[in-house]
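Selected chains from the complex are presented in situ; the others are not included.
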Amino acid sequence: MFNEEMRSEQPIRWAMVGGGRGSQIGYAHRSSATRDGHFTLVAGAFDIDAERCRDFGTNLGLNPERCYADYQTMFAEEAKREDGIQAVSIATPNSTHYAISKAALESGLHVVCEKPVTFTVAEAEDLKRIAQEHGRIFGVMYGYTGFQMVHQAREMIQRGDIGKVRVISMQFAHGFHSEEVEKDNPGAKWRMNPEVSGPTYVLGDIGTHAFYMAQLMTGLDVERLCCTRQSFIASRAPLEDNAHVMMQFSNGAVGTLWASGVNAGSMHQQKIRIVGEKASIEWWDERPNQLSFEVQGEPARVLERGMGYLHNDDSAVSSDRIGGGHAEGFFESWANLYSRFGTVMKAANRDDQATVAATWFPGIDAGIEGVRLLERCVESADNDAQWVKYYE
Amino acid sequence: MFNEEMRSEQPIRWAMVGGGRGSQIGYAHRSSATRDGHFTLVAGAFDIDAERCRDFGTNLGLNPERCYADYQTMFAEEAKREDGIQAVSIATPNSTHYAISKAALESGLHVVCEKPVTFTVAEAEDLKRIAQEHGRIFGVMYGYTGFQMVHQAREMIQRGDIGKVRVISMQFAHGFHSEEVEKDNPGAKWRMNPEVSGPTYVLGDIGTHAFYMAQLMTGLDVERLCCTRQSFIASRAPLEDNAHVMMQFSNGAVGTLWASGVNAGSMHQQKIRIVGEKASIEWWDERPNQLSFEVQGEPARVLERGMGYLHNDDSAVSSDRIGGGHAEGFFESWANLYSRFGTVMKAANRDDQATVAATWFPGIDAGIEGVRLLERCVESADNDAQWVKYYE
Amino acid sequence: MFNEEMRSEQPIRWAMVGGGRGSQIGYAHRSSATRDGHFTLVAGAFDIDAERCRDFGTNLGLNPERCYADYQTMFAEEAKREDGIQAVSIATPNSTHYAISKAALESGLHVVCEKPVTFTVAEAEDLKRIAQEHGRIFGVMYGYTGFQMVHQAREMIQRGDIGKVRVISMQFAHGFHSEEVEKDNPGAKWRMNPEVSGPTYVLGDIGTHAFYMAQLMTGLDVERLCCTRQSFIASRAPLEDNAHVMMQFSNGAVGTLWASGVNAGSMHQQKIRIVGEKASIEWWDERPNQLSFEVQGEPARVLERGMGYLHNDDSAVSSDRIGGGHAEGFFESWANLYSRFGTVMKAANRDDQATVAATWFPGIDAGIEGVRLLERCVESADNDAQWVKYYE
């Protein structure tokens, strides 16, 4: 069971870049980072508009002078303060992630960056190098990986409950962009613009989530893949609003990924099904407290969060905030991640590498793999959907 | 959409009585009250054990001298401080609610009290009177009433979407107490002890939730009821671990309530189904983002939180923290309630009665009705399950 | 697995009374009785209208002279024939069941009668006596008791898989009569007329199904009950379109039954949940190939028809007609019952009492219990919903 006392040591002084007024995901960051007392918001460059940033930050209770016009100023000014920020979360559109992350790391800050971390693998690997040089933590906001049942799945697979993995079925396919809603919605508009969004839309925006979940659960590497992508709303070209990927994994397993914004009528449909020799495991983000466990030849089982029959280690259980039967949700997953980020940042601060190494969190390697998926998908899709090798 | 800026005015200085280390519901209070910046925890009499209280509160970051040995001391000492507490949440076993609430109100504090608020209707009405005399807010922690889809249901019923209500089916029936788990579990043990729990176990512990949900949705009054209760684990007698109630409502509707701790294998099963002349509405606490809406002669519909087709007023929509498709859960419901408590407490502080009156929250009247249900159920059950009038 | 060869011995010469053109349930009888070759339709008094009966029967391929104007004539004329009928199914409105059944038995015919078999327990017991005197089989068409998963449930309960039964939750509550549809629907109209329907509407029409299912599964006897019934469509009074019953069973278990025709928007909702000390079992007639098995403290399981882990005896498995994963339905349940009726009738014909005794089928005792339920419910409901003893 979650222990609020353990998590209440001195909070990390924390800022955000992006996530300003009206943004889609800013509140999720603030609400989750501060939830367990690991982080305290003390500064921000929340907005592309300096005035709105100041107004917004002030309303959130910040010192107006710590509401900055841009991230460069923030990093510079905060570095001068005794009580300057120690970590920053980056929740701006994709095109800016690389530069902001680089600047943050070089200013000695720990970073939590939104996905996709960069446009290219080379950039992402660059960030990895810089983070290492500065001894800073680099977390990537794969927000669904904080769910306890996802870790339960991972552990069951890793201890052999389903046998060798054969088929991986990944899906994140909603219908909210079935029509050209971006005309009136700036938060959607940039996602369709390759200069801001990067080489993909749905693949990067949501496909990377499902892909990383499966990687986390199975630990398998892709060997080659074949991708086809479409712009059903023509104005979205060259970016896709629907994509299908077929994958072959190094152990002989095969996989499919469906990412879509035009799956009309569907709410989310992030579903991950891992089929093994003996059993399958399925997790669905709209029923995140449950895990379907289907052993061939036995009645299907539904595992529930908060129950004694779950694996009793840190990842699956210690983040349990309330008993089984109660619905935990998206925000608990995020808070669990920020709790992990806080734990490793504090450990890094006291140079406790053992704790950093022992604590799972979605880091820059996870970010790199997400970007690699996008590079390969584009390479395949734009080459008439031919198969491409995953690693060079 | 939830607006974190609006909710970030100066927080209320807040304390808890009960909810200490290892308690079941203490974390839920703290996590929810502080979530939106309405409340800041500054003091506590968290525990029956003074030493543990101090250790616990200190670990939470409190000033040790504001970790009190008992609530009397806390109310007295805090009243002397400039920066003393303004509100208190009471999360102790049931037997203490009346005395602590009374003392709090008389010390000029706003109160959030756990359910069931008291052992008797007379006591609950007394609290109502005292709260009025002191002009203090009295909130009752019916924690499921913060879910948006519950308010969506309420509004649909009230605008006539299902027609006149005919049948109300209420259920909160889990299986966690199928065996005599209280032997090793102090949090369960007191619930079976009439001196601490009051005249009922499952009826008060969970039945009141489902009953109040239905009252909230329909606004109907019970006319008479008939209750049968059992102690399937004999050592629990005279308290029941299972109860069934049949009710007749003033408008001619009928209802049933099933409260159970021995519904083996069931996780929660808080389900409320309201059947009207034209349609039915069903809500289930394990899938709280959905509402089933079944119009006779039409395909059944599933309404989803966060969608544009929902009623667009305050209750149903402004508490939306993230778009549809994402799972909100138990803690958002609680945070929504604390947000409402904060809003009305602040309004009361500035003597803004209009806001208090216009803002729905579960108050002492809701608390009184919950206790009345228990009184009547016991009266019926202990009189060979005869029908009893609901109001005298 | 079902063996069509075993079931294809010489069919029983069979007739129907009722179930004529446009009737609700006539096709189900014919389709199921002839499905496995146990019965062959050779005569009928299908209709209250002699002309329509002849036209209908002829269209079905019958010899016109064996399409009779009334059952009296049919029984008399068929008795004279070498190849006369050996069995009859009675699918007329309730008021006629007693007289027709009596006449059939006295003519030496085996009988399958629709439920409720009679208006009174005394009549039903009379039929039992007559059937015994004439050594004839009397089957009652509790059509859901042919489902394999119902027998799986019964056997699991009887071998102790759920422990001692504590709570029985019975429900058959559809919404098709939410409005006064009987105005234009003769098949619904007679159901609301006490002279034809008997002392109840929904209790007898559908409540008896759910009640008998629970009796079959648990084998428990009711000790006392309390019933409240309503006529939400006022013109239906004195018959009810909604009823709730609370029951106490001889072993200390408690139960509830909800029968309704005004559960707006609901399709069927015949659900039976049996809660035991260790686990619960739930069956739902809209997903009849599944059985929910929920052991407290373990992941919930879904058992599926056709799987090797089911009990391997006659009742649960031999009626399996196609492997698991395929949807069997209502008609297989009925055909399974007719298969059982055929088996015992043929056994009775050759005076093989051992087979009759060893073969489960819903017989006159089941019919008597159904009528007793109705008598007691009416006694309670019409006496201000007071508790009444079940057996005198």
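For reference, chains read A, B and C in written order, and residue numbers begin at 1 within each chain.
Methods note: a residue touches a chain if its C-beta (ideal position, glycine included) is under 8 Å from a C-beta of that chain, and two chains touch if they have at least 3 such contacts.
Note that this is a predicted model, so its numbers are computed, not measured.
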{"item": "Assembly copy number, counted for this structure file with 3 shown", "value": "4"}
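The criterion applied here is as follows: only the chains that are shown with their structure count from here on.
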{"item": "Contact pairs, highest-scoring chain pair", "value": "B-C"}
{"item": "Separation of chain B from chain C, taking each centre as the mean of its C-alpha atoms, in whole Å", "value": "44"}
{"item": "Approximate Å spacing (C-alpha centroids) for the pair chain A, chain B", "value": "34"}
{"item": "Chain centre separation (chain A, chain C; CA means) in Å", "value": "56"}
{"item": "Overlap residues in chain C, where contacts from two or more other chains coincide", "value": "293, 298, 300"}
{"item": "Parts of chain A lying in touch with chain B, wherever the complex brings them together", "value": "2, 4-5, 8, 21, 24, 27-28, 30-31, 35, 37, 56, 59-61, 174, 176, 267-268, 285-289, 304, 321-332"}
{"item": "Residue numbers on chain C that touch chain B, as the complex places them", "value": "162-163, 166-167, 169, 175-176, 178-179, 226, 228, 230, 232, 242, 244, 246, 248, 252, 254, 256, 258, 260, 262-266, 275-280, 293-296, 298, 300, 384-387"}
{"item": "Touching residues (chain side chain A, partner chain C) in the complex", "value": "293, 297-304, 307-309"}
